[in-house]
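The chains shown are only part of the set, and none of them has been moved.
Chain naming follows the written order as A and B, and within any one chain the residues start at number 1.
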Amino acid sequence: MSLNPVISLLGRRLRLAIIGGGPGSFIGAIHRIAARMDDRYQLVGACLSSKPEKAKKAGRELGLPAERSYADGIELIDKEAKQKNGAEVIAIMTPNDSHYLYSIKALESGMDVICDKPLTNSLEEAEKIYQKVTETGLVFCLTHNYTGYPMVRQAKAMVEDDQLGTIRLVQVEYVQGGNAREDKIDPEKIPWRQDQSKGGASLVMGDIGTHAHHLIRFITGIEITAVAAEAGTIVPERTFQDYAGALLHFNNGARGIFWVTQAAAGVENGLRIRVSGTKGTLEWMQETPQQLLFKPIDHPCQIYTPNGPGILAFASRASRIVAGHPEGFPEAFANIYSDAAEAIAARRCGKKAESLAMFFPKAIDGLMGVQFISKVLESSQAGSKWIKIEPYSG
Amino acid sequence: MSLNPVISLLGRRLRLAIIGGGPGSFIGAIHRIAARMDDRYQLVGACLSSKPEKAKKAGRELGLPAERSYADGIELIDKEAKQKNGAEVIAIMTPNDSHYLYSIKALESGMDVICDKPLTNSLEEAEKIYQKVTETGLVFCLTHNYTGYPMVRQAKAMVEDDQLGTIRLVQVEYVQGGNAREDKIDPEKIPWRQDQSKGGASLVMGDIGTHAHHLIRFITGIEITAVAAEAGTIVPERTFQDYAGALLHFNNGARGIFWVTQAAAGVENGLRIRVSGTKGTLEWMQETPQQLLFKPIDHPCQIYTPNGPGILAFASRASRIVAGHPEGFPEAFANIYSDAAEAIAARRCGKKAESLAMFFPKAIDGLMGVQFISKVLESSQAGSKWIKIEPYSG
């Protein structure tokens, strides 16, 4: 096996430019670590601020020359597209309302795209991105990073391997405490996430609900066909949504429950999923990501660990180390970047990527996430009555 | 402190007779262990089978003389009531549909009652029991045994002590795997739980849903005012309900989610509750009952343990041993029996029991549980729309 499949394919790393994620951004640093982890990308340009001086300073700290630091994302795409050895992949980590603009521009410029979730704030924009991706045949990777964890991939692979039998019940929850305190509202300085025009109609659904939604679909392979939901605001005098609960129907008859909130004081990052099939139950928690519990119907509970016994190919390719040496959130994020890199490099030299590299989240997944938000809100506004969901076929 | 408060009060143990729980019954053995644990009851009579010979044999194995082994519960109550030194407390662990009959008879005979949950299968019967208890002033203890765990009591005490602040979010779940397999249906031998005329309209709600419901109320002290729910059957060709999910509104504005099932293959006895207030979040799981996690908003997560540091009086009185020596389900069950014994003994000698002994579940709690089942089913039949709940005041 090559030490670097992208270099082996292309003779070089992929040229990456990033829009967003400047100084102070949590997710920006993570994107850059993820891009660097497996050495498949070379950062060649960035738009790290809309203020030219700030953008240049930050770019310099990332080792970029001044002329490759931009203060405008569209300008970045335009200039990089024209430049010899310009960026060929654009990573977008801006506020949600600009994902559409930069995605479409990058795709139209022939660039492959890595984009933060949620895909967009509106279903219309999401559909257009999906169409553009389909038309262009370019790679579009959406960073539902939790699917990069080896044990999440093991869960998916065990379901596909029929180790769970027919899936009957799904429990998913994403509980955080980051918005547990009452807000200090300064109308001049509302964070973009809390501003519906930028962050979307439901902060909690866009921020973490889409992760929970995608995690269900990724692991189980079944689709939600109806939802009875309530999304709302529990912290007094708050102007954005901070919790949502839903009952779920699936296309194979399974039933599920969904709970997300950012108002649970003291909780850190409690994404958890449990899936019960006829043969047993899987349990995974993001806060202890290196454990996947499987409770078979007739045997003692088993703890799967990365690169440990019983690990299937789709999971083991997501680990860099021998069993017992924990990898974490950055490595999971990097797995998304690295799989996308394999797909991009293969496409760029007219080959097919290894099939196990092709399970990173894509525009269709983003579209379904945006659709799910809209259906949850529709049900909530209709007194939690059941709303049908027609899955897109991707 | 006395080694045995009942003997100290009465000069003897309480005379107990039991109806139900014969050979092969899981819960019968538990009731008897619970009654024995703290030595506050003397078993004096039993109806362990409707077949006289089987009843006598089982009674003999419990050390009872033949004449105190009955094949009919009503006969037991009648004869014990007339007997010199007859039973003064009746414990009922029969199928749900007979709880009403024996409870009313025992109360009318001046006996204190310990009864399995759910209280009854119908709201009407539940209301009548509650009225009879109120009229007679007798003790009526419902065995929502999970409230006997020291760490559940610590949770309640911490809420009352305002260590959580205002409660905002509640997650409760009770997940089991006992009914995960498809049923082998022999119409002649349907277990009573699966027969709606005996087990009630919703097996899963009666069996475990009422425990989850009571646990919320016990710990938080707030009441559910509306529910949007679905209860149904996930295992094919099954005639009884095996899952229920619900969104909850509370009387203080809090929100909650509720999930119960017995069809999660491989899961043992997963009762879990999480309560978030403005100051932090509590988490408790029945399968590791000696740990109560408290995640304060500004401090590291704390693990409370029975008789460990920070334990409040209501919890410490529920432990028999120094910290680090686990007690379990039987001790929790026994705590309910023992508190009821203190209340009964005090009543019988015209005194007041210690106030911390008075938190065992009562008829009013059973009534609210039966009401909750009916509202969950009503919402489920109405397409999961919101149904209001008017709490009884007890």
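As a convention for this text, a contact is a pair of C-beta atoms (placed from the backbone, for glycine too) under 8 Å apart; a residue touches a chain by one contact, two chains touch by 3 or more.
Quick caveat: nothing in here was measured; it's all calculated off a predicted structure.
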Size of the entire homomeric complex in copies, 2 being in place: 4
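Heads up, the rule we're going with is that only the chains that are shown with their structure count from here on.
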Report, in whole Å, the distance between the mean C-alpha point of chain A and the mean C-alpha point of chain B. 43
Which residues of chain A touch chain B once you look at their complex with the stated criterion? 165, 168-169, 171, 173, 175, 177, 180-181, 228-230, 232, 234-235, 243, 245, 247, 253-255, 257, 259, 261, 263-267, 274, 276-281, 294-297, 301, 383-386
